[in-house]
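Attaching a single structure in structure tokens format; questions to follow.
Only one protein chain is missing; all other protein chains are in place.
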Amino acid sequence: MLKRKEDIGLSPYELKFRGLHRSGDIRMTLFEIDFEKVNESTIRSVEELLPYKNSETLIWLNIDGLHDEKLMGELVGTLQIPADILSDVMEPGTRPQMEEFDNGLFVSIKMMELNEGKNRVSVDNLSLVVMDNLLVTFQEEKSDLFNPVRERIRKHSKRFRTLGADYLAFALLDVVIDNYIFILGGLGEKIENLENEMIMDPGRETLKIINLLKRELSNLGRYIRPAREMIIGLVKSESDFIAPVNEKHYKELQDNINQAVELLDYYRELLYDELNIYHSSMSTRLSDIMALLTIFSVIFIPLTFIVGVYGMNFDNIPELHWRYGYFIVWGVMLLIAIGMLWYFKKRKWF
Amino acid sequence: MLKRKEDIGLSPYELKFRGLHRSGDIRMTLFEIDFEKVNESTIRSVEELLPYKNSETLIWLNIDGLHDEKLMGELVGTLQIPADILSDVMEPGTRPQMEEFDNGLFVSIKMMELNEGKNRVSVDNLSLVVMDNLLVTFQEEKSDLFNPVRERIRKHSKRFRTLGADYLAFALLDVVIDNYIFILGGLGEKIENLENEMIMDPGRETLKIINLLKRELSNLGRYIRPAREMIIGLVKSESDFIAPVNEKHYKELQDNINQAVELLDYYRELLYDELNIYHSSMSTRLSDIMALLTIFSVIFIPLTFIVGVYGMNFDNIPELHWRYGYFIVWGVMLLIAIGMLWYFKKRKWF
Amino acid sequence: MLKRKEDIGLSPYELKFRGLHRSGDIRMTLFEIDFEKVNESTIRSVEELLPYKNSETLIWLNIDGLHDEKLMGELVGTLQIPADILSDVMEPGTRPQMEEFDNGLFVSIKMMELNEGKNRVSVDNLSLVVMDNLLVTFQEEKSDLFNPVRERIRKHSKRFRTLGADYLAFALLDVVIDNYIFILGGLGEKIENLENEMIMDPGRETLKIINLLKRELSNLGRYIRPAREMIIGLVKSESDFIAPVNEKHYKELQDNINQAVELLDYYRELLYDELNIYHSSMSTRLSDIMALLTIFSVIFIPLTFIVGVYGMNFDNIPELHWRYGYFIVWGVMLLIAIGMLWYFKKRKWF
Amino acid sequence: MLKRKEDIGLSPYELKFRGLHRSGDIRMTLFEIDFEKVNESTIRSVEELLPYKNSETLIWLNIDGLHDEKLMGELVGTLQIPADILSDVMEPGTRPQMEEFDNGLFVSIKMMELNEGKNRVSVDNLSLVVMDNLLVTFQEEKSDLFNPVRERIRKHSKRFRTLGADYLAFALLDVVIDNYIFILGGLGEKIENLENEMIMDPGRETLKIINLLKRELSNLGRYIRPAREMIIGLVKSESDFIAPVNEKHYKELQDNINQAVELLDYYRELLYDELNIYHSSMSTRLSDIMALLTIFSVIFIPLTFIVGVYGMNFDNIPELHWRYGYFIVWGVMLLIAIGMLWYFKKRKWF
Partner (left out) sequence: MLKRKEDIGLSPYELKFRGLHRSGDIRMTLFEIDFEKVNESTIRSVEELLPYKNSETLIWLNIDGLHDEKLMGELVGTLQIPADILSDVMEPGTRPQMEEFDNGLFVSIKMMELNEGKNRVSVDNLSLVVMDNLLVTFQEEKSDLFNPVRERIRKHSKRFRTLGADYLAFALLDVVIDNYIFILGGLGEKIENLENEMIMDPGRETLKIINLLKRELSNLGRYIRPAREMIIGLVKSESDFIAPVNEKHYKELQDNINQAVELLDYYRELLYDELNIYHSSMSTRLSDIMALLTIFSVIFIPLTFIVGVYGMNFDNIPELHWRYGYFIVWGVMLLIAIGMLWYFKKRKWF
């Protein structure tokens, strides 16, 4: 799954899709953003892009589906995106990364979306190619995550047109990272609720839930930590394709992703503490069980021995013939039991 | 709570309150600090600020309450604080951060206050905007934390007027960080007392208290650690809005916040050690219980077997008819018991 | 094995083989790569190399077998590879390293290959000497790992001829690192499957498997972590022997090896979690066993005591002569048993 | 204790003593060091310092006691030590720090002294102000720690006069750090002895001792680690007040404090290992106890059942009337016991 044997030794210039989901049509949507108005359209072939090249407007081309190797080849020709960049786009298992090339900047990041119905997180790779007045984004599956940005473009087309493709890229990355925090927040709420529940009554189910949450958290960490590394690299690179006016936004991205990583670490610590509480309560339970067993055993073992003694069939056991022998034995046994209980009380065993 | 779904994808320029507490009036207090005298007043609208603009005095404007989006918009116009800075001010869940802008410096930090009556710590976000001869501070709730600084302004107005808005900002941040250490100190005292108590008698309550203190400590850490990062960034930035004469004060802030983080780590280590002591004492207790059970069982089990043997009803058991059979059996049993006790003594089981 | 006593204090210029496998012939294969065509041949002596020196084509010389000290000496003379470099080549236990010398660049890395039949990983040392239009590679054993690269050379000889020996070296290193990820992926699948299995039924075998996988993983880590260090050093060195056009490829190598290290850490964490789950399930099992023992003991111990009492042979035990004595005792015993069961139910012991 | 409520919000220029021990006189001793001779005297007021100002000799003024706020104010006037520096001097709870000011260098460090009689470590704050030909040192309590330096001054006044106030400061700091290592060494010896003791016989006291040593060690770490940070900062600062000829001495300080930190880490590891050994031996003990209990129980439980069977009072139990029934039962019971023992032997339970 991580790396198929047949993909080892591929040329970095080869446009071959390395993911799993080959089905579905490729869908290309186009935003043409000008100071006053926004044109939205769906295109079917790369040739339709030609009129937009070198236009004065800001163009955002979003491509859903990565497996059309012929289309990718045409993008190399039409938009001058280098083949080795597109080769990376076609590897959905890639690590978050950034790379500057002659006429643009390539950024890739993992996008997470909470499917609220199914209560599970779907992960997709988002690739962004930032060029002069042109942003191309690639995803494997269509997603609604960027609808608020689309809305903002429609309302504030002038700001986007002024601040350029790098601001638009920031807006998308910002949504991606805000979603990290949103998903983490949901997970964190479950973790915090669990803690309150545990103080009440740590049942056997608790351990399974803790392990599940731990797994989920470390899964999120796999995507969030490398994303942080990438964002920090992006801010440090001082790329020419990020205008000075937009640098502060990228710094804010860095603050946000740092917050996400801090949350990860905080929740991980919480879970670790909960695990400890669980184990402590389990070992306290074992200790309680043993204490009860011991109290019972230690009290009754000598008594049982005594009644055994007088159950023996020797011809000559003088006590058996005493008038109050039976009652004396009862008295002795009561004394022993009371002595034991007093001892356990003193040692605080119950 | 961390991030509401509807706040994902907001423009960084949008002045929208992202916190929870929308109630309460906005309260604006103004300090006009001159070499010789200090004027204190409460203002109701942003327009009242106009006469103070570009005055020769040092102005400190404190705003309690962040949810008035219209007021914030007027601040952009009147004081030329950029909209994206105020947008951050209106996000109380933000991470401690610093950002320089064209005509000022923006700093945000978490403020902690111990409500001694209720014995719990309240957390508020403090935002500071440092400009030429002007300091604007924002909090969600009114707080008495800065009263000592207000007192010092009244007494030493000349020093504040001379050293400027950056010195005033330092004085406030200094109070915030001193409070971190004060609160940590209180928590630390509880932790250290617990240790002494534990050596006496580690009861079952101890574990709950340890877990509670651990939780509280890691909660403080969530605010203090990022604050350190921010302070270090502030010192490293060598911002133009921090005069060289005040740099040493900011370095002292860094020393103080470092001390807070070291305390965090030291107390965490103490708690961890206490947890270990608790677990050791619990497992020693279990081990003691088992030893007692074993001593009793191992002594009485063979004795009970012996008395069982002579309780059997076989027609032909010669020993039963011996004259001193009963007493011989008692002798054998005593020998066995003494032998066992000697063995346990030798193995140091009691 | 790591260091033989007789190899301590060897001169760094001494061409002495320091490995174990001295057997087998040395095999030298040669690729002569030109824009239009590729010549492949096997040579037997170093002298056959002379015509290729200073030719305009790109030469790849691959040498399988490192123990021919005479041959190595001739390489010093013929190809001007410094003796101290070749001395490192002849030490198969060396750490991944890179070193620039006057007329070239020396790189060594561990190569891992999964022998699918035997289901085990074989490790070999790969040394690369990158010079102008010449790449010399050394391995101890012949391997099929580079066949895809050979195929690519045959198909795209022009690209290789244009991008030079450093691109060819990158292609080989890329295959090595892709293999790391491939092998890690296989191991990771086993680890993830184990987790699912464990939730069902953590048998006794599980612990052995976890320990085995842990060992395997930490063994991979021994080779992958230093390789990362080496690759990072290579990228940072900005060596003259890596053309600017190929630098981005080396950066991609760095991304790939970083991904490998992240996988290592992720799987290690998974294994650690699995170990915890195993131990928890074991201690739950112990706790369950003890609870059952205790329930049985605590119920029957007093009952057995009671029946013992009425098995005593005292002359005067009034209850024995009651008409319904036997049935009353049964009643009392049932009450005790039910009371106990109710108590255990309340404490949730079963 | 760490921070008093009334000290929050103090001005960094306010000369207020923030420690606890206000009692005792202030004691000022003066060394006037010239090439040929050394004058030692005790002074009572700051005015007595005036004749020494700007003298050609090297002056070392040592002040024991920090609570005289008036005196401190006079030092500001007489020696031009800035008020904010002296304000730090008057805070004995401060972190080790260094700060350059216009005409000098301020260094503060924790001084530890082993009171051999009481076998406990006392901690005091040492502040050093290094100026041209003048060193002022502040301590809360008088200490004998620096007597060897005083001796060296008397013997080698020329070297001190030549190398200046920074060399004198180094000599004092060197003593402080040598004392760290000396105290650590004493603690370390206890830790190492404990290990040997444990292998013999890990008694119940051991755990208490380990926890005590751990506490002591982490207490030392609280002072030593920040001191290292300060020393490293001092070396890196390349302050003008440290002459190039003395830089190597400060580098040696850094080596020494690094050694102290390494010792801390090494002893901490030893203690951690000892704790593990203790727990292992405890759990082995529990396991041994349980094994014995089980062996006894498992052997006697079936035997006791058998003798119970033949203690039943059924009218019709044929075996009871066999001639050798009793002896046959003994034989069966012996066989069972031997079988059990053989099984346990095979499983290596004893």
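The chains carry the letters A, B, C and D, assigned in the order they are written, with residues numbered from 1 in each.
FYI, contacts are C-beta pairs under 8 Å (C-beta built on N, C-alpha and C of every residue); 3 or more make two chains touch, one makes a residue touch a chain.
Since this is a predicted model, take the numbers as computed values, not measurements.
*Asks:* One chain isn't displayed here. Which of the visible ones does it touch?
*Replies:* Result for the missing chain's touching partners among shown chains: C, D.
*Asks:* Of the listed residues D:K16, D:R159 or D:R222, which contacts the missing chain in the full complex?
*Replies:* For the chain that is not drawn, the touching residue is D:R159.
*Asks:* Of the residues listed, D:K251, D:H321 or D:K345, which one is in contact with the missing chain?
*Replies:* Looking across D:K251, D:H321 or D:K345, the contact with the absent chain belongs to D:K251.
*Asks:* Please give every residue of subunit C in contact with the chain that is not shown.
*Replies:* 1-3, 5, 7-13, 84, 88, 94-95, 97, 99, 101, 204, 207-208, 211, 214-215, 218, 222, 225-226, 275, 279, 282-283, 285-286, 289-290, 292-293, 296-297, 300-301, 303-304, 307-308, 310-313, 317, 319-326, 329
*Asks:* Name, in rising order, the residues on subunit D that touch the hidden chain in the full complex.
*Replies:* 146-149, 151-152, 156, 159, 171, 174-175, 178-179, 181-182, 184-185, 188-189, 195, 199, 248-249, 251-252, 255-256, 258-259, 262-263, 266, 269-270, 273, 276-277, 280, 283-284, 286-287, 290-291, 293-294, 297-298, 301-302, 304-305, 308-309, 311-317, 349
To be clear about the criterion, only the chains that are shown with their structure count from here on.
*Asks:* Not counting subunit B, which chains belong to the same connected group?
*Replies:* Remove subunit B in thought and the touching groups are A, C | D.
*Asks:* Quick one: compare the interface residues of subunit A with those of subunit B and tell me same or different, with half as the dividing line.
*Replies:* The interface of subunit A with subunit B is built from mostly unshared positions.
*Asks:* Based on CA centres, what chain would you say lies at the far end from subunit A?
*Replies:* Chain centre farthest from subunit A's centre: D.
*Asks:* Whole-Å distance, subunit A centre to subunit C centre, using C-alpha means?
*Replies:* Computed from C-alpha means, the inter-chain centre distance equals 25 Å.
*Asks:* Using the touch definition from the top, which residues of subunit A touch two or more other chains?
*Replies:* 283, 286, 290, 293, 297, 301, 304, 308, 311-313, 317 - these are the residues of subunit A that touch more than one other chain.
*Asks:* Please classify the inter-chain touch graph. Allowed labels: line, ring, star, complete, other.
*Replies:* line
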